[in-house]
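Here the complex is missing a single protein chain, while all its other protein chains stay put.
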Amino acid sequence: MGFATNQWYVAAYGEEVGDGLLARTICGEPIVFYRTGAGDPVALADRCVHRRFPLSESVRDGDQIICGYHGFTYAPDGACVAVPGQVRIPRTARVPAYPVVEQDSLVWVWIGDPGKADQAAIPRAPWLAMDGWVTVRGMEPLAARHELLIDNLLDLSHETYLHAGYIGTPEVAQTPITTEVDDEAGVVYVSRRMKDVECPSFYADSTGIKGRIDRWQDIEYHPPCLYLLHSRIAPTGVEPGPDADDPAACHAEIVYAITPETETSTHDFWMVARDFALDDEGVSAFLAESNRTVVLQDVEALNVLEKVIAGEPEGYQELSINIDTGGLAARRLLRRMTGA
Amino acid sequence: MGFATNQWYVAAYGEEVGDGLLARTICGEPIVFYRTGAGDPVALADRCVHRRFPLSESVRDGDQIICGYHGFTYAPDGACVAVPGQVRIPRTARVPAYPVVEQDSLVWVWIGDPGKADQAAIPRAPWLAMDGWVTVRGMEPLAARHELLIDNLLDLSHETYLHAGYIGTPEVAQTPITTEVDDEAGVVYVSRRMKDVECPSFYADSTGIKGRIDRWQDIEYHPPCLYLLHSRIAPTGVEPGPDADDPAACHAEIVYAITPETETSTHDFWMVARDFALDDEGVSAFLAESNRTVVLQDVEALNVLEKVIAGEPEGYQELSINIDTGGLAARRLLRRMTGA
Partner (left out) sequence: MGFATNQWYVAAYGEEVGDGLLARTICGEPIVFYRTGAGDPVALADRCVHRRFPLSESVRDGDQIICGYHGFTYAPDGACVAVPGQVRIPRTARVPAYPVVEQDSLVWVWIGDPGKADQAAIPRAPWLAMDGWVTVRGMEPLAARHELLIDNLLDLSHETYLHAGYIGTPEVAQTPITTEVDDEAGVVYVSRRMKDVECPSFYADSTGIKGRIDRWQDIEYHPPCLYLLHSRIAPTGVEPGPDADDPAACHAEIVYAITPETETSTHDFWMVARDFALDDEGVSAFLAESNRTVVLQDVEALNVLEKVIAGEPEGYQELSINIDTGGLAARRLLRRMTGA
């Protein structure tokens, strides 16, 4: 259904943008990312204006890029500052520069009309760069349209089947959800609160909490790109105190950035921030490895679905049930953003 | 030219359908096959009604399949019997079940309107499961449209060129054929009877017959799927007795099932049943290896032709001669079946 434009998308983790030239296609637009000597991230269209050679396969010269084919040279604002064989630089020699913002350790890029870019509209994920929290993260390329990943993340009942043994237990699929949509703010909330349930190995082996637990999964989806899963694990029966004081519980903020690469491929950024076992590198390694395994299980399943869709007749009809309420709301908000 | 629908197709050998989940696309339709505890073959559409996940990549639970993504559970008749997160099962939650029949050691599936499926219409290949006969067989995936395999098998003069040294001798291409078409029954007969000819190694090394032979190739093609080659090898001059009594000859029933996978790929099932050297495993191994080699020679040539067709301008015209009479008749019957 096309891309939601005039929107911010996560393009990279801050540490991916540095001295080198990072090529990444966002919503079908090839972009080269780098960081100036002063530390500012830069995002330019990844095509020389002359003969379309990718700037990402070219050479940095200070804060400028020299095209690897004929030497057209670009400044961080996209202006061409040198061409071969002549002194005069054509007035139109300029590549588009994308608005880019680094916030919460993420590099966000604006896809759409640069004049409409408003940094204040970028949703926050503060735990990624906040004292008292530690984050592990990665990015897996997904050979499937971003809508399939949104579907996947908005309905966690699949944890029971696709991720059994990791984060899935029978109770996830059995516990009903509540869904709310804030149409004005454009946010979908899906909540599943399980009481007195089995603790999956993902948390049993990382939190140190023994025995039966209360497990909360509170999802916030800020279309098009940012997905937050507030995960609370506590010994069963323990409630948070007033003012969100909740010392006996462990909290994980599972963050996904769902960034379309093309119509049928997606950058699947995943992050796990936690407020427990902060100094325990074994827990970091375990959560990184476990979450990556879970993400790869999703990737494998969604890549299969993409192939199924590619081969199916037009007008194929899905059947939806209660668990899909959040996903259907997300689709509706996305359609509104794309004008589709 | 599309697929002939409301027709039976060989989907698998009986031994391929068992405890596991066998995915096979027939005439463009993805189907999952398995066998119930009671021994009955089952054929269901290979797509969960919920989010189209392939049932063939899911889990068997007794005679049921539990979808590997969200746990929708299906009975052998295609009815959904459980969904996650709720007790009520939607009325329309059902995957199509295909009529399926196991006969002559083959699993046949009906592609079309299930109400029109008539088991009596399935053509027979009794030697595959009959006392006094032994069969070797296999299946090779063909990256070419089924029409090319039909062409190939209806005109055996190509044995002389493509299969020289195996089943081809100069006399095959030189000997004229007779062709008959039973329009009412929808069967094509092509017969080539060679007298006093060289015995190809395929038969010389398996039958034990020495010297010059009479060699009969009597083809029956039952469109769309079943191809029978009645092959008779006898010392030259020996005729069959009355009542088909023919003790001095060796008979091989070469059976092909030509099952379209997609518009441009085919399941090439091949079988060689014989009434000689029944207990000789060396002969079985020799015939299996030799026939597979011959089939792979065809596969290689037809895969080349498919690529040629993909690159050629529309309206390309072939030139046909006498040897093509059977193939042209087969095309005519197939066109009638597809309404093309």
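Note that the chains are named A and B in the order they appear, and that numbering of residues resets to 1 at the start of each chain.
Operating definition for what follows: contacts are C-beta pairs under 8 Å (C-beta built on N, C-alpha and C of every residue); 3 or more make two chains touch, one makes a residue touch a chain.
Model, not experiment: these values are computed from the prediction.
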Of B:Gln119, B:Gln174 or B:Thr338, the one touching the omitted chain in the full complex: B:Gln174
Residue of A:Tyr69, A:Trp133, A:Tyr189 or A:Phe286 touching the missing chain in the full complex: A:Tyr69
Candidates A:Arg51, A:Lys116 or A:Arg332 - the one touching the absent chain: A:Arg51
Absent chain, residues of chain B that touch it: 151, 155, 157-158, 160-162, 173-177, 301, 304-305, 308-309, 311-312, 316, 318-323
Absent-chain interface as seen on chain A, which is shown: 30, 47, 49-54, 57, 66-71, 83-86, 90, 92-93
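In this section, only the chains that are shown with their structure count from here on.
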Degree value of the rotation bringing chain A onto chain B, based on Cα positions, nearest 5: 120
Centre distance in Å when chain A and chain B are each reduced to the mean of their C-alpha atoms: 49
